[in-house]
Every structure is written in structure tokens, then in C-alpha cells.
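Report on the structure given below.
Complex shown without one protein chain; remaining protein chains in place.
On to chain A.
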Amino acid sequence: MSWTTICSLSDINPNAGVCALLGEEQVAIFKVNGQIYAIGNKDPFSNANVLSRGIVGSLNDTLAVASPLYKQHFNLETGICLEDETVSVPCYQVRTEGDLIQIAI
């Protein structure tokens, strides 16, 4: 496992997300109250690469992003869909090094 630098903290608006391309893989990276989370960008319900553009928030204290297409919620820490636990997206390890955001691959 190695850490790859993606971008700096200031590249992400507060409480919002961006998308990073790692090889062929698209990763949605979110910054919520200064904490960083990373899950797959592909919305399994629409097969479109859009999760990074969803609204983040909390539902019963679970941090989640809402798909911008059909509004299902995905747990930012596990990638599991809150509406249907049999559906999930990949989940990535992330860390910050100073101002830099890094992902484990």
C-alpha cells in the first residue's frame, strides 16, 4: 500500500466534494468539518460518475452523501447505501499530510 497525493485541502470547498482520477478509478473525496473521506464516485443506481457532486450531511448522526441523481444516501465512512444495505460503493483510506490530501492504493 502506498499513499498518493491528490490535491491540497484548499482545493475542496467546505462541506463539499471533488473527484480524483486514480488510473481508471474515479474517487469522490469529501471535506466535512475539516475531516476528509473518500468513496467511489460511481453511483450504483445510475452508473453515472456523480457522487462527488452530491450534498453531504448527517442522517441520525451518520455522515453521508446524497446522490445528486436519485438521492440515495451513502455512508462516507463505509460506502454502504443507507436506503439499501445490499448496495455499496468502494471505500478508500485517506490522510492529510500538512496541507496535502493523500489516498492509499
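The rule is simple: a contact is a pair of C-beta atoms (placed from the backbone, for glycine too) under 8 Å apart; a residue touches a chain by one contact, two chains touch by 3 or more; residues count from 1.
Criterion: contacts and distances are computed from a predicted model.
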item: Undepicted complex member, UniProt protein name, chosen from "Nitrite reductase large subunit", "Manganese catalase family protein", "K+/H+ antiporter subunit F" or "Sugar ABC transporter permease"; value: "Nitrite reductase large subunit"
item: Contact partner of the left-out chain, one of A:Ile36, A:Val56 or A:Val89; value: A:Val56
item: Contact set of chain A toward the excluded chain (per top definition); value: 6-7, 11-16, 18-21, 26, 29, 32-33, 42, 46-50, 53-61, 63-64, 66, 68-69, 71, 73
